[in-house]
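Here the complex is missing one protein chain, while the rest keep their positions.
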Amino acid sequence: MSLLAAHDVEIERGDRRLLTGVSLTVEVGDIWQLVGANGVGKTSLLRALAGLARLGVTGDIEHDQQRLYLGHAPSLKKTLSPLDNLRCHPACDIVVADDVIFSALASVSLAGYEDRPVGSLSAGQQRRVALARLLLSPAPLWLLDEPFTALDASGCDWLDAQIRSHVSGGGAVVYTSHQPSRFGSLQQDIDLTCHVC
Amino acid sequence: MWTFIHKMGSPPWFFRFSGTVVKWLLPLTLVLLAVGAAWGLLVAPPDFRQGNSYRIIYIHVPAAVVALAGYYVMAFAGAVSLIWRIKMADVTMRAAAPVGAVLTAVALVTGAIWGKPTWGTWWVWDARITSMLILLFLYLGVVALFEAYENKTAAARACAVLSLVGTVNIPIIYKSVDWWYSLHQPASIKFTGESAIDSSMLYPLLLMIAAFYCLFAVTVLLNMRAELVWSHRESGWLQQLVRKA
Partner (left out) sequence: MSADVPLLSLRAAFARQFLRHFKALMSSPADMANPLLFFFMVVTLFPLGLGPDPERLSTMAPGILWVVALLSSLMVSSKLFASDYEDGSLEQLAIAPYPLSVLVLGEVTAHWLATGFLLAVVSPLFGVMLGLPQHGLGVLCYSLLLGTVCLTLIGAMGSALTVSIRRGGLLMSLLIIPLNVPVLIFGTTAVSEAIIGGNPSTWLALLGGLAMGSLALVPLAISAALRVSLDN
């Protein structure tokens, strides 16, 4: 049973048609990368696949109930602590005890920062709080929009390892990135420039 | 009937159909307006109390009635657009909004013109006129919301939500303004009383109301056709039609 099945998807924004004829099936263990130049519509397509964009999206998109979407914005409240932010995350998919959240924050090198307001953390640290969700959410399908952007080398390695262990553990990942293929034979690409109108 | 509505959802079909309708509806509207206006303004007898100045109701009342009905048309089109995702319903809603707004403004202005000779002031805060003013705000809100959105498809959806909420509110607003007015006015004065209207004045009024409904329909259809011509200006079926003509 596939985690995400998209067939003949067409994306329009206002009066402009961005993409046409995109089809994709994501099975357990897949890594998919949406490739294309800036502005071709990678983010729009990813949002449509996540179920966020409904207007101007035609075609069939079927997915599992639980998916984790990480967009550009970190979806964190600046005045709350990382602990509070993750405990009451609006995606409502983090159902774990507090000590699990503590250990997740520790693995993104934020041990000791759990109770500070997120606004007092650096941009890189805030990004890592957002990424800690990957360790806490049970969702099998990850949809990540440019996850490697604004990460340093050790951050990229960490994310790389997370993605690999996630797909080998029964999940799948769809991501967009400017960088060329990181996962070699493990991943499949969709080149959106073939689908531009 | 459902196939008819389904067909109307297709722009080329609608364009052809509305062309035929407008061809006979426009002259009919003009005739009705001319006859109704002549009857009301010239033939009907002068009022016992107000003399000849009451004649403005032949414009004021139809405008007010159709303005209110127009809001419901707009909200209904919005509901169709939200539920069944039919683009033509969006176009109907966008076409109806400014027409309804103008009619409301006409009703307000003619109400003021009526007020001056009858009660001595240009503006009176009575129940009907206040409700008309709020209706104008509701219309202007829909128009302003549409202009503010960049993505026009999203704009149409937003306006649909707003006009639906407005629809539910309108009876509540009218009733509350009614109560507000009756609480604050001494019982002896009734500005817009429901006095029995003589049939010699009623018939031209009904005729004008019918004329205004036709006027609304014609204007909205023409608006929709203009919108379709603009948004489909590069598509084949429209260019074929233009070439044929």
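The chains carry the letters A and B, assigned in the order they are written, with residues numbered from 1 in each.
Please note the rule applied: a contact is a pair of C-beta atoms (placed from the backbone, for glycine too) under 8 Å apart; a residue touches a chain by one contact, two chains touch by 3 or more.
Owing to the predicted nature of the structure, the values given are computational and were not obtained by experimental measurement.
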Touch criterion as defined above, residue of B:L25, B:L41, B:A105 or B:A154 at the omitted chain: B:A154
Residue of A:A37, A:V95 or A:A150 touching the missing chain in the full complex: A:V95
Footprint left on chain A by the chain that the document does not show: 47, 50-56, 64-67, 69, 71-80, 84-85, 87-93, 95, 117, 138-140, 170-171
Missing-partner contacts on chain B, residue numbers: 82, 134, 137-138, 140-141, 144-145, 148-151, 153-155, 157-158, 161-162, 164-166, 168-169, 172-173, 175-177, 179-180, 183
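Following the convention adopted for this analysis, only the chains that are shown with their structure count from here on.
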Chain A - residues contacting chain B, complex: 12-15, 55-56
Touch list for chain B against partner chain A, complex: 150-154, 157, 231
